[in-house]
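Heads up, one of the protein chains got dropped from this complex, but the rest are sitting where they should.
Our next item is chain A:
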Amino acid sequence: SPFPSGRYKPPATETNPALEDPTPDYMNLLGMVFSMCGLMLKLKWCAWIAVYCSFISFANSRSSEDTKQMMSSFMLSISAVVMSYLQTPQPMSPPW
(Lines give C-alpha, C1' and ligand atoms only; values in the text may rest on other atoms or scores of the structure.)
Protein backbone atom coordinates (compact mmCIF):
# COMPACT_ATOMS: atom_id res chain seq x y z
CA SER A 1 0.00 0.00 0.00
CA PRO A 2 1.25 3.50 -0.71
CA PHE A 3 0.59 4.76 2.78
CA PRO A 4 3.08 3.98 5.53
CA SER A 5 1.67 1.74 8.20
CA GLY A 6 2.63 2.72 11.73
CA ARG A 7 3.24 -0.05 14.22
CA TYR A 8 1.07 -0.84 17.22
CA LYS A 9 1.67 1.30 20.21
CA PRO A 10 0.43 0.06 23.55
CA PRO A 11 -2.30 2.28 25.01
CA ALA A 12 -1.54 4.85 27.65
CA THR A 13 -2.51 2.64 30.55
CA GLU A 14 0.45 0.43 29.99
CA THR A 15 2.92 3.28 30.07
CA ASN A 16 1.30 5.26 32.86
CA PRO A 17 0.79 3.08 35.95
CA ALA A 18 -1.39 5.72 37.61
CA LEU A 19 -4.16 5.01 35.10
CA GLU A 20 -4.26 1.29 35.70
CA ASP A 21 -7.02 -0.44 37.63
CA PRO A 22 -5.62 -1.12 41.13
CA THR A 23 -8.05 -3.92 41.99
CA PRO A 24 -5.84 -6.97 41.32
CA ASP A 25 -2.97 -5.53 43.36
CA TYR A 26 -5.18 -4.63 46.31
CA MET A 27 -6.85 -8.04 46.25
CA ASN A 28 -3.49 -9.76 46.10
CA LEU A 29 -2.25 -7.86 49.13
CA LEU A 30 -5.49 -8.41 51.02
CA GLY A 31 -5.34 -12.10 50.22
CA MET A 32 -1.85 -12.42 51.62
CA VAL A 33 -2.76 -10.49 54.77
CA PHE A 34 -5.78 -12.70 55.40
CA SER A 35 -3.71 -15.85 54.75
CA MET A 36 -1.18 -14.82 57.35
CA CYS A 37 -3.94 -13.97 59.84
CA GLY A 38 -5.60 -17.29 59.22
CA LEU A 39 -2.37 -19.23 59.66
CA MET A 40 -1.09 -17.46 62.72
CA LEU A 41 -4.28 -16.72 64.60
CA LYS A 42 -5.86 -20.03 63.52
CA LEU A 43 -8.98 -18.32 62.23
CA LYS A 44 -10.79 -20.37 59.64
CA TRP A 45 -12.86 -17.55 58.24
CA CYS A 46 -9.71 -15.51 57.55
CA ALA A 47 -8.32 -18.33 55.48
CA TRP A 48 -11.54 -18.67 53.47
CA ILE A 49 -11.65 -14.95 52.75
CA ALA A 50 -8.04 -15.19 51.57
CA VAL A 51 -9.06 -17.85 49.04
CA TYR A 52 -11.82 -15.58 47.77
CA CYS A 53 -9.40 -12.64 47.52
CA SER A 54 -6.94 -14.58 45.42
CA PHE A 55 -9.78 -15.70 43.09
CA ILE A 56 -10.98 -12.11 42.70
CA SER A 57 -7.44 -10.92 42.04
CA PHE A 58 -7.07 -13.54 39.34
CA ALA A 59 -10.34 -12.57 37.65
CA ASN A 60 -9.36 -8.91 37.56
CA SER A 61 -5.77 -9.43 36.53
CA ARG A 62 -4.18 -7.57 33.63
CA SER A 63 -2.42 -9.33 30.81
CA SER A 64 0.94 -8.09 32.00
CA GLU A 65 0.32 -9.61 35.42
CA ASP A 66 2.88 -12.12 36.54
CA THR A 67 1.33 -15.59 36.77
CA LYS A 68 3.91 -16.56 39.38
CA GLN A 69 2.61 -13.88 41.71
CA MET A 70 -0.96 -15.01 41.13
CA MET A 71 -0.11 -18.67 41.75
CA SER A 72 1.86 -17.93 44.89
CA SER A 73 -0.96 -15.94 46.44
CA PHE A 74 -3.42 -18.70 45.52
CA MET A 75 -1.22 -21.43 47.00
CA LEU A 76 -0.72 -19.43 50.18
CA SER A 77 -4.45 -19.04 50.72
CA ILE A 78 -5.14 -22.73 50.04
CA SER A 79 -2.43 -23.73 52.48
CA ALA A 80 -3.93 -21.39 55.08
CA VAL A 81 -7.28 -23.16 54.77
CA VAL A 82 -5.74 -26.64 54.89
CA MET A 83 -3.58 -25.83 57.90
CA SER A 84 -6.53 -24.37 59.80
CA TYR A 85 -8.49 -27.56 59.31
CA LEU A 86 -5.61 -29.82 60.20
CA GLN A 87 -5.10 -27.98 63.45
CA THR A 88 -8.76 -27.75 64.46
CA PRO A 89 -10.96 -30.14 62.45
CA GLN A 90 -14.18 -28.78 63.95
CA PRO A 91 -16.49 -26.97 61.57
CA MET A 92 -16.48 -23.22 61.36
CA SER A 93 -19.03 -21.48 63.53
CA PRO A 94 -21.00 -18.62 62.01
CA PRO A 95 -20.32 -15.16 63.43
CA TRP A 96 -23.95 -14.61 64.51
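Going forward, a residue touches a chain if its C-beta (ideal position, glycine included) is under 8 Å from a C-beta of that chain, and two chains touch if they have at least 3 such contacts; residues count from 1.
Note that in this section contacts and distances are computed from a predicted model.
Per the UniProt record, the absent chain's protein name among "Ubiquitin-like protein ATG12", "PAT complex subunit CCDC47", "Cell cycle control protein" or "Aminotransferase class I/classII large domain-containing protein" is "PAT complex subunit CCDC47".
Across the interface with the omitted chain, chain A contributes residues 1, 3-12, 16, 18-19, 48, 51-52, 55-56, 59-63, 90-94.
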